[in-house]
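What you see is the complex with one protein chain gone and the rest in place.
Note that the chains take the letters A and B in the order they are written out, and that residue 1 is the start of every chain.
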Amino acid sequence: MRVRLVLAAVLVSAMAVAAGCGSSSSSGNGGSGSNGSSGPSLPQSIGPLEGSLNLIAWQGYTEDNVVKPFEKQTGCQVNVKYGQTSDEMYKLMQSGNYDGVSASGDASNRLIASGLVSPINTNLISDFGDISPQLQSPPHNTINGVHYGVSYQWGANILMYNKTVVSPAPDSWGVIFDGTSYKGKVDAYDSPIYIADAALYLKSAQPDLKITDPYELTQPQFDAAVNLLKKQHQQIGNYWSSFTAQIQDFTQGSIVIGPTWPYQLNTLKAAKVPVEAVLPKEGATGWADTWMEYSKAAHPNCMLKWMDYATTPEVQAKTAYTFGSAPANPKACAILDKQVKNYCADYHVTDPNYFDHISFWKTPLSECGDSRGNTCVPYTEWFQAWTDIKNS
Amino acid sequence: MEPRPVRIGLRIFSFGVMAFLYIPLAVIVMASFNASRIPTWPIKNYTLHWWSLAMHDQHARTALENSFKVGLAATAVALLLGSAAAFALSRYRFFGKNSLSLLLVLPIALPGIVTGLSLLSAIEYLSLTPSLVTVAIGHSTFCIVVVFNNAVARLRRSSSSFEEASMDLGADGWQTFRFITLPNLATALVAGGLLAFALSFDEIVVTNFTAGAQQTLPLWIYNQFRLPNTAQEVNAVAVFVIALTAIPVYLAQRLMRESGGIGGRG
Partner (left out) sequence: MATPTASAPFGARRRLSAFFYRHRWLKLLALLIPPLGWIVVVYLAALVVLLATAFWQQDELSGQIIHTFTWDNVKTVKDDPTLHAVTRQTVQMAVLVTITDILLALPLAYYMARVASRGVRALLFVGVLMPLWSSYLIKAYTWRLMTGDAGTINWALDKIGLGPLHIAFTTTAMWLAFTYIWLPYMVLPIYAALERIPGSLIEASSDLGGRSWRTLRSVIMPLALPGIAAGSIFTFSLTLGDYIMVDLVGGNKTDFLGSVIFRYQGIANDLPLAAAIALVPVIVITIYLLLVRQLGAFEAL
C-alpha cells in the first residue's frame, strides 16, 4: 500500500514537472531580429581575433588541409559541425551556438529573412574583387546591395548518362521525365528542391504554363511539375543524396541516367566508366554556397578572418578539388589546372554563358518577387508534395 | 530425442543460416582490400591502402575511443540500474508491476527515431549542449532495458530461497548479496552488459540526434561515406572492430559456459 502511494506520487510529480516545463515559454533562441538591411553600421576593420571559431559546413568544405593552416595563421581554433541538409543547417543556426555557416541558396534567403545572419563589409575581404562577377552580388546572398556573406563554391546539376546504354545521346531532360525510358535505371536528386528541375523543364516543354522562375511557381505551375515527377517515379531506380552512392550506382550499371554534379562525372570518367554528361538545352539547376556570419556570433572577427581566408586562391583551389566544385574565385584556376588538367574548363569556372543557364537553388517563398505578388507556392508545400511524389 | 534425419536436416539448415549471416561479412572483409575507390564486384585488384589509411586516421581513432567511452558509461549505468530494477520486479509484488514492465520495454521497443527525436527536443528545450554526455545518457536508457531483461530472466529462474537460507544462517543483506545473489546473477549481467555495449557501440539513429561536435564510430562512418576519395576506408575500420570484439565475446562465452550459463539442458 505504502509502496503504491509513494510510487504513484513519484510518477505523478515527474509527469507534472514534465508537463509544467512544457507549458512554459518556447524552446529555441534563434535571433528573429530586424531584417538586416538597416542594422547597426558595419565594422570597418577586423578586430582582435577571439581564438576560437564554430562553423556549420558541408562535409568537404573544412578539410584539415584548409583548416590547419588557418588555425596556425590566426590562432582561431576551428570546430566544425557538419550539416547533412540545408534545412539542418538552418536549424543549427537557430541554436545560436555557431559563428558561421556555408549556406546554399535554399537556406541563405531564409537566414537573411529571419535576421540570423549579418551584413558583411566586403572591403574586409581582400580577394572579394577577384570573385567571379556573377557571384559577387547574387540574389541568394545580396539583398538591395547589402552583402550577407561571400560566395565560396558552386556547381550545376547536369545530366549524366552511360554512353553504352543510353542512345541516342540526350540533349534534353525529357528522357528522364517521360515515365518509360530506362525504367528502373533512372535516378534523381533526393530533395523537394528537385521539383524546380521539373519546373525548369516545363518552362521550355510547356511554354503555356508561362513558368519564369522554377522556384517561384504559382499553384497550376507547381501542380504540373509535381505531376511530371509522379510520372517520372515510374522510371526511377533510386533518389540519391550521397554522391558517393551515385558513383557506385553508375559504376555497377544499376543506374544509367540522371542528374549529377561534376564531381561524380569526373570520378567515373577517371575510373574508365563510360559516362558522359550534358547541360541540356532547357538549362539546369545548380547550387552556390555562401559563407555567412551569425548575427550574434560569439567570435565575429575570427569569422571575418575565415571568410577572408576562404576566398584566397589557394584555399579555393583546395576545396574545389576536394569537393568537386567550381571555385568562386577564378584565380584558383592557376593552381587547379596544374593538379587536374583542364579543371577550370571542365567545370566552366569562368564561362558566364554557362553560368547564366543555371538556375541556382533558392528557397521557394509565397512572395513571388514579381508582379504576381503573394501567390507562389512556399517550401512547406514543396516537401509535402515530395512525400506524395515518392508514394505515388 | 529427435529422429536422425530431422537432426541432420536441422544441422544443414543451421549452417546454411550461418552462411547467410556471414557471407556479407566476408564481402566486407574482401572490400577492405579492394583497390578501387568505388565499391565494385568482383574485386579486380587488391591493396592494403585502406588499412594503412585507417591505422593512421586520427579522426577514426578518436571516434573509436569516443564510442568506447560512451559504451562503457552507458553499460555501467545500465548494469546498476538494470539489475536494481530486475530485483524490484522479480522479488517483490506490488501494484502496477505489469505497467512497469511495459514501461521498461518501451526504450527498446519504440523506434530509434522516436527516441532520438524526443531526446533532441529535450536537449533543445533545456538548452543543453549536445556532447558525448548526452549521447551516453541517450544510450543508457535502452541499455538499462537490455540488462534488465537478462537479469530478470535469471532471477525468475532462481528462487529466493537461497537468499533466505543465507540470512537464516546469519549473513546480513550485504553478505548475502555478495556471496549468493551476485555470483548467481553474474553471467546474466555479463550477457546483458555485452549486449548493451554492442547496442551502444553500433548505435546510429539516437546518436545522430544527441551528438554534438564529437563523433562516435557510427557517426564517423556515416560521414566518411560521403567523402568519395576515402569512403572505402570504413571497411577496414569495420573489419578491425569485428576482429577486436571477437576476443571479449569469446571470453564471455567461455565464462558463461563454465558457470553453466548456456550449458545444461536440465
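Things worth noting here:
Note that in this section a contact is a pair of C-beta atoms (placed from the backbone, for glycine too) under 8 Å apart; a residue touches a chain by one contact, two chains touch by 3 or more.
Given the structure is predicted, the values throughout are model-derived calculations rather than measurements.
Annotation: of B:53, B:84, B:186 or B:213, B:84 touches the absent chain (contact as defined above).
Contact with the undisplayed chain is limited, among B:55, B:103 or B:182, to B:103. One chain is missing from the display, and on chain A it is touched by residues 2-3, 6-7, 10-11, 14-15, 17-19, 21-23, 26-28, 30, 32, 84-85, 87-88, 90-91, 94, 113-114, 184, 187, 190-192, 233, 236-239, 241, 245, 248-249, 251-254, 378-380, 383, 386-388, 390-391. By the touch criterion stated above, the residues of chain B touching the omitted chain are 1-3, 6-7, 10-11, 13-14, 17-18, 20-22, 24-25, 27-28, 31, 39-42, 77, 80-82, 84-85, 87-88, 92, 94, 98, 100-115, 117-119, 121-122, 125, 137-138, 140-141, 144, 148-149, 152-153, 156-157, 167, 169-174, 194-195, 198-199, 201-202, 204-205, 217-218, 221-222, 225, 234-235, 238, 241-242, 245-246, 249-250, 253-254, 257, 262-263, 265-266.
As a convention for this text, only the chains that are shown with their structure count from here on.
Distance from the chain A centre to the chain B centre is 37 Å, each centre being the mean of its Cα atoms. The touching residues of chain B, counted against chain A in their complex, run 36-41, 92, 94-96, 121, 124-125, 127, 129, 212-213, 223, 225-229, 231.
Within the complex formed with chain B, the residues of chain A that make contact are 3-4, 7-8, 21-22, 27-29, 59-60, 79-82, 95, 97, 242-245, 247-248, 251-252, 263, 267, 271, 322, 324.
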